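Only a single protein chain was left out; the remaining protein chains are all shown in position.
Then we have chain A:
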């Protein structure tokens, strides 16, 4: 039985394998102390820069590890601590994404936090990102339900604090409270589901569960359903998949914008890694080796697809009437969670098994476009003093290049060429068609079309409205109604009317925009890397 496995403690030689996580941990402790000792007048941006150094170091370490593992034939995953922690290519790729995403969040923080009066603890903003990133990295690379859960909790608990950092804003307090409650519910569901899996298979190790599942399905089919059902519900809350998405609107709106971006990209991405590790890899085995359990696998994957379909439709339909930029981005995140669930829900067929490549490519695209959009949003909201969509009015006049970058992000989000998002969606669509799941392909495409309406609504604000938030002479009825609303609340007056883009934000915007564009022409750049590095049998099931 798996329980008899001899537990091997961490050896000195293993330190190198876990170096990225350990470095971040040590760096975190150091920064906490430094922040305490730092005199009050010193700008906390220094902590931010130091945090960035930590992420860069960890990024390099992960990259080196990945290169090392892919040189020559030794592509076997390294597992530590009795297989509870495993370093494989999938984990490394996810860690790179997590670190890149968190670094971008730090950069955004550098230009917004020091000016935000409602954030009282500016140092915390930066150094709390470190444990959050460690949590996300643990989720990406563990082979055991317990470590997965610990990673998840490390990420969420730090996120609770980060969401509530704007202590002087009531919206932020509301957001933090809602996030704590829903996050707690979600963790409870996941843990509950895990306990059932442990109950029927007698192990918390993923590899052992895989072996024991077919037999367990034979004797305790109902309990397996309950276990997976609860876990899917819990994960759905974490990735904000409809109908479990309602929290995300309030939380994104209330939290500091960089943290909203963190939740939308890093937290969501790490949870997808976990879904792939648990639901996808275990789900594949629920049908094998038993006469009665053949349908469990189908039901499981169908549930995921159903969740994807509901998310795509609910996210896009709800966004049609949304007037707040951050809430709109939250809903866009709901729809995107739906797209990301599709490759997971497709399962593996004889002709189609590159789900991981599809998922990871779309995650890369999603990171670039969402981070970019949030970066532009920080610039806009600082300039106009609110988060409403009409703050984008006249961007073309006030900051033409930022407007053009935003067009790039919006095209990508809407899934239009030439952008990374187009190819991301196209790959998923091709996969769905190859697996003969035409109905989900149709829903994907339909929800993309609906989404044109609100993404282009932002473009309309930027290019077709004048800079003061009012409207150019001679507009339709729609615009007239909006004009009335906007007249109660005048945007801040700016002497020259142009928007100043802080340097770090500018770097983020242009980094994301140029990569979004480049991947829209040569998606092969990333696809080939993913394809060479990542394989389901080697990385997820190994």
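Here is the rule we go by: a contact is a pair of C-beta atoms (placed from the backbone, for glycine too) under 8 Å apart; a residue touches a chain by one contact, two chains touch by 3 or more; residues count from 1.
The criterion applied here is as follows: contacts and distances are computed from a predicted model.
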Candidate names "NADH-quinone oxidoreductase subunit M", "Sarcosine oxidase subunit gamma", "Amino acid ABC transporter ATP-binding protein" or "Carbon starvation protein A"; UniProt protein name, chain not shown: "NADH-quinone oxidoreductase subunit M"
From A:54, A:234, A:394 or A:431, residue that would touch the chain that is not displayed: A:431
Sole contact to the chain not displayed, among A:46, A:177, A:302 or A:452: A:452
Selected from A:16, A:243, A:385 or A:417 as touching the chain missing from the view: A:417
Missing-partner contacts on chain A, residue numbers: 348-354, 357, 396, 411, 416-418, 422, 426-427, 429-431, 433-434, 438, 441-442, 445-446, 448-449, 452-453, 456, 459-460, 463-464, 474-476, 478-479, 522-524, 527, 531, 535-537
